[in-house]
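One chain of protein is taken out of this complex; the other chains stay put.
Each chain gets a letter, A, B, C, D and E, in the order it is written, and its residues are counted from 1.
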Amino acid sequence: MAVDALFQPVVLFFLLGALAAFARSDLAVPEAVAKTIALYLMMSIGLRGGGEVAHTGLTSAILIAGACGLALSFLLPLPAFWALRKLGKLDRTNAAAVAAHYGSVSVVTFAAGSEVLRAIGMAPAGFMVAVLALMETPAILTGLWLAKRGQAQGDAIAPRGGLLHETFFNGSVVLLVGSFIIGVIAGEKGFAPIAPVFDTLFKGMLCVFLLDMGLVAARRLMDNRALNLRTAALALSLPVTNGTLGVTLGLAAGLDAGSAAALGILAGSASYIAVPAVMRLALPEANPGLYLGMSLAVTFPFNLTLGIPYYAWVASHLHGMI
Amino acid sequence: MAVDALFQPVVLFFLLGALAAFARSDLAVPEAVAKTIALYLMMSIGLRGGGEVAHTGLTSAILIAGACGLALSFLLPLPAFWALRKLGKLDRTNAAAVAAHYGSVSVVTFAAGSEVLRAIGMAPAGFMVAVLALMETPAILTGLWLAKRGQAQGDAIAPRGGLLHETFFNGSVVLLVGSFIIGVIAGEKGFAPIAPVFDTLFKGMLCVFLLDMGLVAARRLMDNRALNLRTAALALSLPVTNGTLGVTLGLAAGLDAGSAAALGILAGSASYIAVPAVMRLALPEANPGLYLGMSLAVTFPFNLTLGIPYYAWVASHLHGMI
Amino acid sequence: MAVDALFQPVVLFFLLGALAAFARSDLAVPEAVAKTIALYLMMSIGLRGGGEVAHTGLTSAILIAGACGLALSFLLPLPAFWALRKLGKLDRTNAAAVAAHYGSVSVVTFAAGSEVLRAIGMAPAGFMVAVLALMETPAILTGLWLAKRGQAQGDAIAPRGGLLHETFFNGSVVLLVGSFIIGVIAGEKGFAPIAPVFDTLFKGMLCVFLLDMGLVAARRLMDNRALNLRTAALALSLPVTNGTLGVTLGLAAGLDAGSAAALGILAGSASYIAVPAVMRLALPEANPGLYLGMSLAVTFPFNLTLGIPYYAWVASHLHGMI
Amino acid sequence: MTETIIRRRIEVLADEPLIPAIERIAASAGIEHYTLLPTQGGMGHSGRWRDDQISGATAKVMFMAVTTEDGAERLTDLLSPLLATHPLMLLISNVEVIRGLRFD
Amino acid sequence: MTETIIRRRIEVLADEPLIPAIERIAASAGIEHYTLLPTQGGMGHSGRWRDDQISGATAKVMFMAVTTEDGAERLTDLLSPLLATHPLMLLISNVEVIRGLRFD
Partner (left out) sequence: MTETIIRRRIEVLADEPLIPAIERIAASAGIEHYTLLPTQGGMGHSGRWRDDQISGATAKVMFMAVTTEDGAERLTDLLSPLLATHPLMLLISNVEVIRGLRFD
């Protein structure tokens, strides 16, 4: 199963990109296109999730999953912060910034994970997209609270509308939530004519995107001056512990094995789009080389290759036991 | 019907983009991609229209519709110019520039309108694409004539090939006309292998484009210093009067209700791609904030949400009466 | 047959682009998108070729075709170099740089050629993609050897990893070979979910790309100061002789008519992506206006319109005779 | 011969998300007009960066304004405390503009 | 030590559709060589603009040429009447180039 997951074209294109970057090839996906594919993936995930929720209606399972997701996103930064301070030897600001990334989620990890789960017959429920959207922002709030405790406020360069505004109206949050709502409104009938773009093309587009992710992650790893053994080890152990916690909580709350695995993937994944954008504004002293190095260059590749199969394995084995 | 039209995903994505911009979200579609989708839409519209004309051949209805379109594009700038001078209090140059925009057409409004008409069983004839192409340029000629009457000629910065050259070889005109001709030459058999791109993906691509249009239109509205109450009111009343005139003329000339509605959409729409590009060269003293503010930030959203259903409603009610 | 090939939408869009550029229209495809489509075409060609090889397995025909391709790529620069020196009156460096382009191959010419061959019932074998990949680099080695014979080495600006590294890890080489391998690994089952992107959309994407190629080639021709009658004539005669040689060799080696025609297309085509990128580094004194002018602005349009049908004609007539 | 006068060109390289704040600070220094220029990559104390739009967070933009000696000084005074803590680069140079056009 | 000489750097910010005309005017001032640089947005008397390619009409490009004192004066003289009526910004500054390379 894990091996099958590794030989999916999406994963292979990620590895191709990473190998090309390590070999110092000049291969590059133009950034404007890579960004557009990221937007496309969010639109597609949102629309399809919304469509499924329109189909099933608001069930208690949705509310439970949503509550689990919110709790995870709010609370996961706390133990992460502790570990980053004590084991990672990071200062308060950097530890808080990194902790926020690990409490939040990665949309592309979720997308790739859902495809894998579907392929092995553990398709997660459609409403997990809503959980994904719910989990993007709470961790940012916890992270900012951790960073600012007992610190003088008032930065000349702080965003005018306040950080909360930046957090909730971050482009990727708006697009994911908006597409989800459009998916709910449009329903199956409204989605049908746009399905050729937002459904049929999804996996192929993911291949192009992951080729670029491989290039970007590997180049970032090579350029990086911020990672050391301690932080790299944390970038591997945080997803494992968070993911295991997510799966366990999901199963304990009564979710099906596929949805619990998806919750584990969300908990184990680390943001590299929404959270860095806010952190650059909110905590400019924090080192982007560190938080993007950890989330994008270490945790993302780990989750894509080993993490996802592991969370699925945990979910399928714990299911029935809990 | 009008309500149904408003809940199409294409319209909802436009609204999402506009809301994101008003909320000062950092959501943005990279411009290189937005421009490519605009090119794609023109290729697709041209090819499909050409294919339909290849199918039906050159009928008298085509000639009549073409004559109506030409007449509208040449003449609509005249009353518009008068209104912009008298009611809008604009100087000659700005009034002429804006009038040219309203005599010309918006390709995306036509595209969205055609989808709506098709959805409500009033599909316009395929040759309306040829009418669209015919209507792009004559208004520019009228506008330039209005601006230059009695003025000294010879601008050091004027394009070498002359303004007529810029008008007829504007990129969007060339691409639309060229794709139409390719569609005619290729016929159904030639179109089949490229239909997955130029037909199947059309509505989904329109969603991405309209998301960007929402962002661009709303940001332009917020940045705008050129619009005032008078000009904004004209940006709402010009499409209504021009559109009603277009529908009426179409029905009077014997077009079917769908094609007459499409002629109304064309007459009521205002250019924001081809005409501004020419005006920037031909009338550099005219204020782009004004003409793009009116056509892109006011008239386009109006047409997309209320105008199109209104023109369809007029066409279906007047049909049979005339 | 040749006429049919000329009226394919892909060719028509190329002509449209060229006409627009010659008419000094401002039509332009954003470069970021054009580059991405080039990457897409390589991914798609690689994946599909790899998939077919996974299906048929490693046959003796593959080994023979590969050997022919390698031989052609290594050796074709030699007579080309002689002709460019004697007939083209080029200095050693420029002659060597141009010769390398003509020994190597054009991925898009191959793609367009394969579509034409398929359309006329002469579909080449899937493994010809592997031959394409094999033929990209050897000509560069021959070209560099021709240029550097008896010259002082050691350029301050030379790439650190050495020129061989740049040659083999050139982005387009890596992507084509990598996608081919992914295609082999994924097989039919793995390819199915991404086929909507990498198979169904192929011809339509090729249309958009060729529109841009028409613009780029024609603008390059107009801006060019490096081409003269001699070099332009060579840019027409080199593909014809190389292509005829390729077809003949392919048939003599026992390939089917379609694959021999494809070998002719490869031999007759000239690189304008991989080789220029290496030459810019390896032979900075060579004139890019010359080698890109010849390969992109003369040979590519020739092959697309007349060359491909000619190679197909030769293959179908010689087949059985040899 | 067209007469020219000397003005100051201020350039500020900053992370894209900080640009609205820079615009605001410039306005508070009386500098209303500016031009934004794209960048592609670079290397500084904090390492190598590339215009990597996936996480747009590390893309940088060059803010450029032509202003008077006084305007430049006001903006420099407002920005210089930030230069120590924030990832900004500030450059000032002389530039000639045509006398009679407004650059203040 | 490589010897350098002083030349003039002229920069003209203009709407993209006007660039061919600027190139033509520069050529008529004897300036054949130039570089075009992209821009991303800005703010001027006519308000805020962004590189909005949908209607490419308002995108701007920076035309930059290094030339002699005389060349710069000729181009300034040709452009300055246009600056009042057209949306252009013209900047001139000194720049050193390596003696012996052609910059005239």
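Keep this in mind: a residue touches a chain if its C-beta (ideal position, glycine included) is under 8 Å from a C-beta of that chain, and two chains touch if they have at least 3 such contacts.
Keep in mind that this is a model prediction, so the values were computed, not measured.
Asks: Could you please point out the chain D residues that touch the chain left off the display?
Replies: Within chain D, the residues touching the omitted chain are 13, 37-45, 60, 62, 73, 76-77, 80, 83-84, 89-93.
Asks: Touching residues of chain C against the unshown chain: what are they?
Replies: Per the touch rule, chain C residues meeting the hidden chain are 31-32, 34-35, 38, 156-160, 212-213, 216, 219-220, 223-226, 272-273, 276-277, 279-281, 284-285, 287-289, 292, 296.
Asks: Give me the chain E residues in contact with the hidden chain, please.
Replies: 1-2, 4, 9, 23, 32-38, 61, 66, 93-98, 101-102
Here is the rule we use: only the chains that are shown with their structure count from here on.
Asks: Hopping along touching chains only, can you work out the least number of steps from chain C to chain D?
Replies: So the least number of steps between the two chains is 2.
Asks: Which number of steps is the smallest that gets you from chain B over to chain E via touching chains?
Replies: The fewest touching-chain steps linking chain B to chain E number 1.
Asks: Farthest from chain C in C-alpha centre terms, which chain would that be?
Replies: Centroid comparison gives D as the farthest chain from chain C.
Asks: Could you compare the number of C-beta pairs in contact for A-D with that for D-E and name the larger?
Replies: The greater number of contacts lies at A-D.
Asks: Between chain B and chain C, what's the gap in Å when you average each chain's C-alpha atoms?
Replies: Centre-to-centre distance between chain B and chain C: 40 Å.
Asks: Two-or-more-chain contact residues of chain B, please, as numbers and ranges.
Replies: 26, 30-33, 35, 201, 277
Asks: For chain E, which residues are shared contacts with two or more other chains?
Replies: Each of 17, 53, 56 in chain E touches at least two other chains.
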